[in-house]
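Here's a structure for you.
The other protein chains are all here in position, but one chain of the complex has been omitted.
Going in written order, the chains are labelled A, B and C, and every chain counts its residues from 1.
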Amino acid sequence: MDYQQLIEEVYNEVKSANPRGKVADYIPELAEVDGDKFGIALVDLEGNVFGVGDYEIPFSIQSISKVHTLTMVAHIFQSKLWSRVNVEPSGNPFNSIAQLEFEKGIPRNPFINAGALVITDALTSKFDDPIAEISKFINELSGKECVRINQEVLDSELKHSERNTALAYFLKAHQNFNNKVEDVLKTYVSHCAMEMCCVDLARSISYLANDGYSIYAKREIVTESYARRINALMLTCGFYDEAGEFAYRVGLPGKSGVGGGVAAIMPHKFSIGVWSPELNEKGNSVKAIMALELLTDKLKFSLF
Amino acid sequence: MDYQQLIEEVYNEVKSANPRGKVADYIPELAEVDGDKFGIALVDLEGNVFGVGDYEIPFSIQSISKVHTLTMVAHIFQSKLWSRVNVEPSGNPFNSIAQLEFEKGIPRNPFINAGALVITDALTSKFDDPIAEISKFINELSGKECVRINQEVLDSELKHSERNTALAYFLKAHQNFNNKVEDVLKTYVSHCAMEMCCVDLARSISYLANDGYSIYAKREIVTESYARRINALMLTCGFYDEAGEFAYRVGLPGKSGVGGGVAAIMPHKFSIGVWSPELNEKGNSVKAIMALELLTDKLKFSLF
Amino acid sequence: MDYQQLIEEVYNEVKSANPRGKVADYIPELAEVDGDKFGIALVDLEGNVFGVGDYEIPFSIQSISKVHTLTMVAHIFQSKLWSRVNVEPSGNPFNSIAQLEFEKGIPRNPFINAGALVITDALTSKFDDPIAEISKFINELSGKECVRINQEVLDSELKHSERNTALAYFLKAHQNFNNKVEDVLKTYVSHCAMEMCCVDLARSISYLANDGYSIYAKREIVTESYARRINALMLTCGFYDEAGEFAYRVGLPGKSGVGGGVAAIMPHKFSIGVWSPELNEKGNSVKAIMALELLTDKLKFSLF
Partner (left out) sequence: MDYQQLIEEVYNEVKSANPRGKVADYIPELAEVDGDKFGIALVDLEGNVFGVGDYEIPFSIQSISKVHTLTMVAHIFQSKLWSRVNVEPSGNPFNSIAQLEFEKGIPRNPFINAGALVITDALTSKFDDPIAEISKFINELSGKECVRINQEVLDSELKHSERNTALAYFLKAHQNFNNKVEDVLKTYVSHCAMEMCCVDLARSISYLANDGYSIYAKREIVTESYARRINALMLTCGFYDEAGEFAYRVGLPGKSGVGGGVAAIMPHKFSIGVWSPELNEKGNSVKAIMALELLTDKLKFSLF
């Protein structure tokens, strides 16, 4: 399989179809990003890198970082974590607080905001400097110093974090949040404000395509069982309220972010990072999803 | 009508029936209150005071203070306020956040927690020292320096205010909250932690029985129209999720608090303060409600 | 008090202000009604009748009939009924099924559709020919043969009754519905399709202004206590999701229907029927509400 040719074909077809969406505009720093950006990077399990378009330009990974934090916590806490966060699809918007009330403070899964806040709270309990640890961990996964926190994005998100703050206090009211809200929120917003390019992102989740072993970190990051757990969660919950559609159209475990990035893996084959800032109404990158769909079509691959 | 004889009869009948409930226990300071306490005070529109039982012992007025803060804000803001708070019964628990989400950050009425927080936020915008102003206002309404903030209750409530903090940030996320959350919460918790006895409480809402004019403050507190608005709100929303039952059994505009107090008025006749700490499962004082029901029965009075 | 002059003044002021709404259009028969129709009838407790405008033209009373059926059932079933229907405001649209699910098949109050269906189910259990009994009862209350079921409205409503049918089956799933759904629905739709004019409507609820005694039927229809229960329910739940607003603006116990009618009472004084087909967005007649508000203003009357 010539992966370079494959992703170039995909890239050109998407460029030609040119599906459009809307750049996230809830903070000015994201709203100003050039909507035409588009890059794809694929890394196989030998570490070969294939890239096309804007694949070396760093972008805001946003919610994709929740895969990394979940990995850190899963490793540390083993199964205890699952009494604090459920593993089922939500069927509600990612920032819904009503569901959290109906379900008495146990978030539906670790990728909706409430669930990710519980994860970051767990990291805050564990580490003195959780932001540094998260950066260090992602750098290790990527095999180089690649993570940079965009301070403007961080500051801006903090200014617009009322809803996440509400979620955090609501979790606290249900004894499912142990640290100071402001500390956890700062860490949460910091890891969402991290910037990486498609290549480094693809490398950073390569272990999930490899039964938990990272060829960059040169160690088992999580057990095979935990890698499977994370992949199952990405497949059923990784695309906000569009997980079922993505499972059908693409059929790969993946996670998207409102910065327009998508990270996905093909088990035992490769990991991939795609970036294009324009989003559909569900908050997923239109070009990235189309690219991944074409890719699995061309590979005649599917989970199913 | 011999009001003294009337309330003594009521007092004795309730004492004899001795209906029991459960003292609020979400903070230790309320949990420790003697559940057997029971007092009634009635003040007529000439200022005559009638009392029985523990009617001169101060207790935590809690949510009854929302009547006073609503009065302060209604006076200041006129009809503009009603774009920020609705005036309809909630049909949900007083501290529900799901309804606030469904209704996009506009609380159902000023007596559920979210609505009261909006009111306190408005007061915080208006006054440099809103706590002092609220105390001053209630003292004026009662005709004497009677309000005391219980510092232990205040501190304890602040420690348990995660859910209200969540509501406040959620309101902020919907641009329906203008001040610092911690400032507003401190004011909110402070007015809930105020202590008054039945007499002073009855005097403090006497203006609502008198078309808005307070014989203690010797001035019009609100217009007749606003007094009517507040009374309508007390009747339809004053008893958490038991407003319909109270309207039927008692038929007076009133407001209860989890400290076991109830303040109510009979239009153009009198105002009344009743206190007994044991609550039914809806959070309303069992003895106070029974007392008010007997009272209106004996008076053969009803709104209807 | 010259009631005739009073209602003429009110009538003229409303005519002059001419507030507009939208005629109910979910069935063609209601949609075709002339939106300009407007009538007021007031009957005092001596049986004097005062009328203005289209007060003798029959119109579709729709949900106002729920007051009559509730009366029939309250009388028969005493307090047992209240285990099947609650008495609290709903805080949700009148035809919501979600709340019914959350509250496990117990409707919030007898005036939302689910609650009214339970009432009609109880009547169906009691009577062989419940439609005839309801007609007979309302005729007795009005002191003459005035009720006519509009067959076109009935047929049309039956054709559009899917949502009420869903509510009925949902009640049945919760063992809160004892008869055949189609039988109860036919009765329900029949009493909603009844037509009366303002005068007869006002006469038919006169007992609620008179502690339960009807001067037309010449008997106690319900006890004073039950009259009070119904009045409390009308005040807190009688105007769909606008009960709080109506309590404030008008301050009378009343019930509205999507045909544009409103029936209300002033305790110990009079009952009143108002009709004008154009509705506000909450489903209440704009002219009828304005008329009642002016009336209580002019009377300087209020519950509060």
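Definition applied: contacts are C-beta pairs under 8 Å (C-beta built on N, C-alpha and C of every residue); 3 or more make two chains touch, one makes a residue touch a chain.
All of these numbers come straight from a predicted model, not from anything done at the bench.
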Chains shown that the absent chain touches, full complex: A, C
Among A:Gln99, A:Thr120, A:Ser206 or A:Ser271, residue touching the chain not depicted: A:Gln99
From A:Leu123, A:Cys197 or A:Ala227, residue that would touch the chain that is not displayed: A:Ala227
Of C:Ile138, C:Leu167, C:Ala243 or C:Leu303, the one touching the omitted chain in the full complex: C:Leu167
Hidden-chain contact residue, picked from the options A:Arg84, A:Arg108 or A:Lys186: A:Arg108
Residues of chain A in contact with the chain not shown: 86-92, 99, 108-109, 208, 227-229, 231-233, 235-237, 241-245, 247-248, 251, 253, 267, 302-304
Chain C, residues in touch with the chain not shown (by the definition above): 96-98, 101-102, 162-163, 165-170, 172-173
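Definition applied: only the chains that are shown with their structure count from here on.
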Chain contact graph, described as a line, ring, star, complete graph or other shape: line
Among all chain pairs, the one with the most C-beta contacts: B-C
Chain separated most widely from chain A, comparing mean CA positions: C
Gap in Å, rounded to a whole number, between the CA centres of chain B and chain A: 48
Separation of mean Cα positions, chain C and chain A [Å, integer]: 55
Per-residue multi-chain contacts in chain C, two or more chains: none
